[in-house]
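A single protein chain has been omitted from the complex, and every remaining protein chain is retained in its original position.
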Amino acid sequence: MYIRKNLRWSVVWRLTWRSLVIFTIYNTLVCLLYGPLDFHFLDIPWQPVALLGTAVAFYIGFKSNGSYDRFWEGRQLWGSIVNTSRVWAIRVFDFVHPEGNADPRDHPELTALHRRLSYRHVAWCNALRLHLRRQTAELWDTEVAPFLPPDEAATAKNLSNPPTHLLRRQSVELRELVKQSLLTEFRQVALMQTIQDLFNAQGGCERIKNTPFPRQFAFFSFAFVWIFAAVLPLGLVEEFDHRIALGQYHVWLMVPFSVLVSWVFNVIELVGHTSENPFENDLYDVPMTSICRSIEIDIRELLEETELPPKIVPVNDVLY
Amino acid sequence: MYIRKNLRWSVVWRLTWRSLVIFTIYNTLVCLLYGPLDFHFLDIPWQPVALLGTAVAFYIGFKSNGSYDRFWEGRQLWGSIVNTSRVWAIRVFDFVHPEGNADPRDHPELTALHRRLSYRHVAWCNALRLHLRRQTAELWDTEVAPFLPPDEAATAKNLSNPPTHLLRRQSVELRELVKQSLLTEFRQVALMQTIQDLFNAQGGCERIKNTPFPRQFAFFSFAFVWIFAAVLPLGLVEEFDHRIALGQYHVWLMVPFSVLVSWVFNVIELVGHTSENPFENDLYDVPMTSICRSIEIDIRELLEETELPPKIVPVNDVLY
Amino acid sequence: MYIRKNLRWSVVWRLTWRSLVIFTIYNTLVCLLYGPLDFHFLDIPWQPVALLGTAVAFYIGFKSNGSYDRFWEGRQLWGSIVNTSRVWAIRVFDFVHPEGNADPRDHPELTALHRRLSYRHVAWCNALRLHLRRQTAELWDTEVAPFLPPDEAATAKNLSNPPTHLLRRQSVELRELVKQSLLTEFRQVALMQTIQDLFNAQGGCERIKNTPFPRQFAFFSFAFVWIFAAVLPLGLVEEFDHRIALGQYHVWLMVPFSVLVSWVFNVIELVGHTSENPFENDLYDVPMTSICRSIEIDIRELLEETELPPKIVPVNDVLY
Amino acid sequence: MYIRKNLRWSVVWRLTWRSLVIFTIYNTLVCLLYGPLDFHFLDIPWQPVALLGTAVAFYIGFKSNGSYDRFWEGRQLWGSIVNTSRVWAIRVFDFVHPEGNADPRDHPELTALHRRLSYRHVAWCNALRLHLRRQTAELWDTEVAPFLPPDEAATAKNLSNPPTHLLRRQSVELRELVKQSLLTEFRQVALMQTIQDLFNAQGGCERIKNTPFPRQFAFFSFAFVWIFAAVLPLGLVEEFDHRIALGQYHVWLMVPFSVLVSWVFNVIELVGHTSENPFENDLYDVPMTSICRSIEIDIRELLEETELPPKIVPVNDVLY
Partner (left out) sequence: MYIRKNLRWSVVWRLTWRSLVIFTIYNTLVCLLYGPLDFHFLDIPWQPVALLGTAVAFYIGFKSNGSYDRFWEGRQLWGSIVNTSRVWAIRVFDFVHPEGNADPRDHPELTALHRRLSYRHVAWCNALRLHLRRQTAELWDTEVAPFLPPDEAATAKNLSNPPTHLLRRQSVELRELVKQSLLTEFRQVALMQTIQDLFNAQGGCERIKNTPFPRQFAFFSFAFVWIFAAVLPLGLVEEFDHRIALGQYHVWLMVPFSVLVSWVFNVIELVGHTSENPFENDLYDVPMTSICRSIEIDIRELLEETELPPKIVPVNDVLY
């Protein structure tokens, strides 16, 4: 997620230089044909261009909305993971207890137990992140494994969907706790509800990841912008040429303004395009690494640990 | 679901060739009348055309939105089926257990039981898919029956709504488990809640399937685009004709540009139209076959099976 | 609900002939004044007309959205009734049972009981439909009464809100079942939750029924379209007149095109208007009769009845 | 809530006469300066006016949407109060009962108890309505007090938030019922859930009441319309003047058409404005008095009372 209030020009440039160059060359070409070469074949009236521009503006507006909604839904899902993580932690702490009036001090393993359940949750968050970014192979050992018992970490890594497996482990452990009378049946069902909330968040992320913005909508939005940019100078060139006050050679003035309008339409399309997929580890992403770290800090603070890892800081204005 | 980032031109062509041909013939005809035949009867001013274009652009934008929302709701429903499938599986595994501290090893039938309940769930997913795509008759025996006890498969196939029947079987089996003290009443109610979630997803899909985008909105969107395409060259022809610099015969230049504008409006309408119904087994569908297979893999992996079926791969860029 | 993919021209004609006739007469009158009678008093420039057209297009677009949302919410509410009906049925079947390990065969009245609770539910669906369509007086005896004990049917019919009363009867019966030890308290509360879901769906339908689209929004949308249609030919007439190539009398050509543009705006408004109220038993309705029949078939099939009523078929392309 | 299908002209007039008069005077003045006084100083080209008009149309469209959403959310909240009222009633009737198989006839106070809990609920509905309309001081004694024990009515009236207090009384009474073994703990928690639903509805209404549409958005929408109306005749006057066919004095024709366009923009803004706040006891309100009466009738009918109050009827086409 880009975090500077205004985009640096370098970022803008990187995003748009390709189209800028193409637009400039194309518009110059049109001017060259029309002006010096006096070739008026493709000069067309403005009306269809204006109408086309309006229709295209509608369509890229529609795509911008769709893209923004996808980003925001992705962010909301991770927001719900943050909330549910806290709920999981306090439920584990205050539900997993010896029944009746047994003295917790008779259960020295209780703290380790709370810790294992909480750490496995942190592991799940990280595993989900790697799964969404397709980084499980490279980063599992440093990002997920430290929060899990070694054998569990090794098993889960190679399954087709590691986060699902981790939630399943939580569920199995809860059942065992019931058998050990450390959890009542009623509270087990409440904790299973929390696992369901986590499955819902995970499944929502996978849905956005696996289902791109429908290609038929996205592609034509892209195609229309380029068609519009191709037609624009044909309609504009004569309008500039007519301005006798500008002198004949000032038809060249068309180039910057035509490029500008094409660029604006193109940027709207591009911004929509880059925001379509919020889990790609790029500039315009949901900052999952940062959110996972926050969850880790939260949970370890709730475990009353004092040596907490630092927050993730932005790299080149980007928070990952 | 089409999965290439950009549509192949063959796909675009298949989608739009009919209208392209019609637009071209019609516009040529108008030019022929106006130019060579010097028949100016139907030449009209541009203003009403522009206004019509704006109104039509609004309306097809509205339809695009509606269509996209239908697709996305369909996708969300199947996403919730994925989530609820996992929840069903772990609930079955960890709720269906002998009461108290009974040793599970005294219940060798338990594994088979978990398996039956999970497989029936996979059967339900497939049955719902076939039901939505109206393929129950052809594909039931290969896609659904293998996950069910033979007599159950035979019975369900011929009912008016097979997936409903399968969920009912799950419910009946849960009741029997309560009688056999393998499930507490409290956990039964929690599992019934999961069945309710599945019924909600199923009913949502059936609602979208059975209720098309209201025909009055859809039809006029379609009609307006064609009316607009019919009026467009009448308004445009003189604008091209006036360009004296282009020479008299260049009125023909109107044809490609008029066709282009008509085509853009038509494509927006068509893309909306093709995305209206997300459960039709076509190019722009929710990829239910693929999702069902993922659920199957998920659940069989949770059952610790090792011989898993392969993921569904796209056929000609389309994931079904 | 109209179900043909494209509206028949007869439907279009019925919907729009009145305005078409009025527009034609009015535009002809304007032409007559301007052309033959050479009365140019009301001829105005195009600019304010175009601006008015844009603003009106926005406003009717807004109304279309609102209308469509009302229809779709109505449809979703009935969709949720379908889902909750199935949930009600399986909950009744598998929750209402003698406690403990009592043999169900000792309770021969159990089947009748399940049937009574399910049939009363079908009665509720039908009663809600009649209540929304204000048909209780005529159709109660054929559509609702057959699913109820005779005295109950007679009592409910004359109350101010029959469906509310039927749900109340369900609730009372559940309480009695608890007293008779055929339902545990815990499952009673779960079934009461299902009744709450039904109350929510019922109340949602009543809200849409009783609260029209706010009249201030709806009326001005209607008024603006007619004002626009009144102003349109005044702005258009001279544009047609100026086309000298067309010859003097071709000012008459204005009539069809002005009527066309007026008609398009009018149709957008009308389509929005007719879709405002989804429970009126007309062409553009939620097909409640059909949905109720589906619920009946579903539930009777779940009751393992074999003589099921047929599905509702469309009448003149309309499913009621 | 205005209920006639079409607004009466008197209502339209009352809503818009002020701006109509101002627009007419202003436009006449501009014409006077331009025409007879031949003062062309402020005559400007049309282009910036058209652009301004488009931007303003967008903005008032945005405000219309926001206003309508506020109204509709207000209506939905009261809809949910209707639903939850019914749920409250049947839960009270069928949950508040002597435990076990005790004969209800041994509890003659039970009917009075159900009645007290239901009447207090009606009191809450009315109290919330008065609270939202700031009418507690005047109307409490006639609208709320009759449904409460006298001392309770007197106490609640003077608190800062009477409806909150009434719900609290319900909660306290439920606790006492548990102590008296007339309500099980499990059902108490379910009833407390219903109270939570009521708190959510109440809080939602208070939120809409206390948080106006953000003033920065609302004010500029208002300001832009007036700025646009001020600029419009300056751009329009010459367009009318150029129509030589109209004769010199026909510049006056600008007045009605400029006023008309200004009026349309103004009405869109005004309609949005008047619908912003749905709890103000005016023409465009949520009809809370009527809804409260419906709830009262519903609940008293469920209590099997036979002397029911009449429904609220509209006064001058307005349902309050």
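First chain written, first letter: the chains are A, B, C and D, and each begins at residue 1.
In this text, a residue touches a chain if its C-beta (ideal position, glycine included) is under 8 Å from a C-beta of that chain, and two chains touch if they have at least 3 such contacts.
Only a predicted model underlies this, so the values are computations on that prediction, with no experimental measurement involved.
Trainee: Which chains here would be touched by the one that got left out?
Mentor: A, D
Trainee: Of the residues A:18, A:134 or A:242, which one touches the chain left out of the display?
Mentor: Missing-chain contact among the listed residues: A:242.
Trainee: Which listed residue, A:123, A:229, A:268 or A:292, touches the chain dropped from view?
Mentor: Here the residue in touch with the unshown chain is A:268.
Trainee: Looking at D:12, D:32 or D:52, which makes contact with the chain not pictured?
Mentor: Considering all chains, including the one not shown, the answer is D:52.
Trainee: Of A:113, A:139 or A:302, which sits in contact with the chain we cannot see?
Mentor: A:302
Trainee: Since one chain isn't shown, list which residues of chain A touch it in the complete complex.
Mentor: Residues of chain A in contact with the hidden chain: 1-7, 46, 49-50, 53-54, 57-58, 61, 64-65, 68, 71, 75-76, 79-80, 82-83, 86-87, 89-91, 93-95, 97, 101, 184, 186-187, 190, 235-236, 239-240, 242-243, 245-246, 250, 253, 257-258, 260-261, 264-265, 267-268, 271, 274-275, 283-284, 297-298, 301-302, 308.
Trainee: Spell out, residue by residue, where the missing chain touches chain D.
Mentor: 40-45, 47-48, 50-52, 54-56, 58-59, 61-62, 66, 159-161, 164-165, 167-168, 171-172, 174-175, 179, 185-186, 189, 192, 195-196, 199-200, 202-204, 206-207, 211-212, 214-217, 219-220, 222, 224, 227, 231, 238
One rule holds for everything that comes next: only the chains that are shown with their structure count from here on.
Trainee: Remove chain B from the picture; does the complex fall into separate groups, and which?
Mentor: Remove chain B in thought and the touching groups are A | C, D.
Trainee: Averaging each chain's C-alpha atoms to get its centre, pick out the one most distant from chain B.
Mentor: Result for max centroid distance from chain B is chain D.
Trainee: Rounded to the nearest 5 degrees, what angle rotates chain B onto chain D on CA?
Mentor: Rounded to 5 degrees, the superposing rotation is 145 degrees.
Trainee: Find the geometric centre of each of chain A and chain C from their Cα atoms only, then give the gap between the two centres in Å, rounded to an integer.
Mentor: Distance between chain centres: 38 Å.
Trainee: At what distance in angstrom does the C-alpha mean of chain C lie from that of chain B?
Mentor: The separation of the two C-alpha centroids amounts to 24 Å.
Trainee: Residues of chain C that touch two or more other chains: which are they?
Mentor: 50, 54, 58, 61, 186
Trainee: So with touch defined the way it is at the top, what topology do the chains form here? Options are line, ring, star, complete, other.
Mentor: line
Trainee: Among the chains present, which pairs are found to touch?
Mentor: A-B, B-C, C-D
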